[in-house]
Structure formats: structure tokens, C-alpha cells
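Let me begin by handing over the structure; questions about it come next.
As you look at this complex, bear in mind that one protein chain is not there, while each of the others sits in place.
What follows is subunit A.
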């Protein structure tokens, strides 16, 4: 499998701030790759380096087989970008902006444009000045999906979209994936990433801390177990890989490291398991585990959910 994006040891500093600190990222051709990290982790900076808008201080980056800075214009004809903060020209209509972005990218499919505008319920004859954030976002998303390109670089594309539009968006991501195109999707919305992405990279303070398929990543984390047995449960907290065990006679709730799961189930059977529910770790929990210490510093419990 060839690589659409390959980045290693990327460094970018702004004055005193080290925005990227040896970041690695690898996106295979044809996959939807989730790019996760909190605000300020360096997602947008990475994307801007990949687009040749910023120049890396160190490290290697290659995009569609070219160099992001040197071959910028050639590469840009083969990709579509939706910025995290869509700014349009206040006195141009949304329709004009869509046509303009399409033309500057090298053409756009008129039938698809009409279909997208309809599906996203965008009024293309309104001046951009009067659009809400969600509508500005739709303009960029429509312009991107109406272009016939190999790679879609989407920086938090659904911020400001309502759940109905979010569903339409997911449909189009699946469609371009079926057509063999590649998507780099930076997002805050875990359900979106879990629903769409083949692989995920989690970054933190300018470095990649985790990368792999969701299955692989889940392996690294804990499963939540709730069990009821015929005989009182003993010795559970002492078992390897068990955390936060709350035992109440024949009932217990606890988390277990996924690689200790097999061993633990064998241990439980000696108490005559009656019911057992297990909740696989969500991406959100995975994410929270990486940022847990940061949250604890700020007085938030790691179990708390992010909004």
C-alpha cells in the first residue's frame, strides 16, 4: 500500500513556542485517517505545513509523492482543503465562492455541485457576510467534495454543522473513500472519527503519542466490566491489570487492561458468573487516558467526558 502522506520528525517553532516537536504521521492511500488532539496540539500547524503554507524547521514531509513546500502548486491541484476557520469574501455569494475555489483547484463537477448544495441545504445566492459559521463551513465542504481530487484535507470540517448535516457529511466521506480517495480528517468529534476512520493518530504538544487502527489502539486500553456471580468475589483488586474495582459481595464493577482480559475471565469463572457486561473502550476514553494527567492538573477527573 502506498503512502499519501508521510511525515517524520516534523519541527515547527513560532518564536518561543514549539508548535511541532518531532511529529510523525503516516496516511495510506485510500484510507480515512483520523487526526486527533486537543486545541493547540499542533493539528492545524501540521496541516498548514503539509499544504506549504508554513515552512517546517526540521523533519521530512511528503505529500502525494511530492514535497509540500517545493511542489506546493502542483500538489494543490490534486487535493482539496477545508480550513478549520472558513473565511470568505463578505461581498461574494456562497455560490461564487464555491465556483471560485473549484476553478482555482482546476475545475469542478457541476452536477455534483448542484447535488451537494441541495443535500447540504445551502442557499448559494446569499452574500457570505450574511452566512452563519455553519453555512460558511458548508461552502468550503461543498467546494471540496465537488472537486475531483485524490486527497481531502479536512480540518475540523463539521464544527458548526448540525447533526443532520453531520450525517450528510459522513455519507460523502464514505463515498469518496469507496472511490479510492484519501481523507485526512482532523476532528474533535469522537463519534465521527469512530464512524469514519480506518486509522487514527493522536497528537499531543506537537508529538504523535498513538497511531494505529482503532482495534490496535483499543488493545492498549481498558475494558469496563460489570459482573454478577453465584459466590462472593474475593481477591479481585489484587489481580493483574485490574483498576478501580468496587466489589459488593457477589457484584463487582471494574476496569481491566485489555491484554489481561483473558486471564481475568478465567479467574472470574471460579465464582460462577451469572451475568457479565463488558464495554469496549471508546476512542474518547483512549483519548482521555492520554490527556488524563493534563486534566487532573486542571482539577478534572479523567473519567469526565469532553464536550
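By our rule, contacts are C-beta pairs under 8 Å (C-beta built on N, C-alpha and C of every residue); 3 or more make two chains touch, one makes a residue touch a chain; residues count from 1.
Just so we're on the same page, contacts and distances are computed from a predicted model.
Trainee: Among "Na+/H+ antiporter subunit B", "Exporter of polyketide antibiotics", "Acetolactate synthase" or "Mga helix-turn-helix domain-containing protein", find the name that the UniProt record gives to the complex chain excluded from display.
Mentor: Going by UniProt, the chain not displayed is called "Exporter of polyketide antibiotics".
Trainee: Among A:96, A:148 or A:228, choose the residue that contacts the chain missing from this document, as touch is defined above.
Mentor: Selected residue, touching the omitted chain: A:96.
Trainee: In the complete assembly, which of A:126, A:243, A:259 or A:274 touches the absent chain?
Mentor: For the chain that is not drawn, the touching residue is A:126.
Trainee: Using the definition of touch stated at the top, determine which of A:5, A:23, A:36 or A:51 touches the missing chain.
Mentor: Answer from the full complex: A:51 touches the omitted chain.
Trainee: On subunit A, what residues meet the omitted chain?
Mentor: Residues in contact with the chain left out: 48, 51, 53-55, 72-74, 76-77, 79, 81, 83, 86-93, 95-101, 103-106, 124-127, 129-130, 140, 153.
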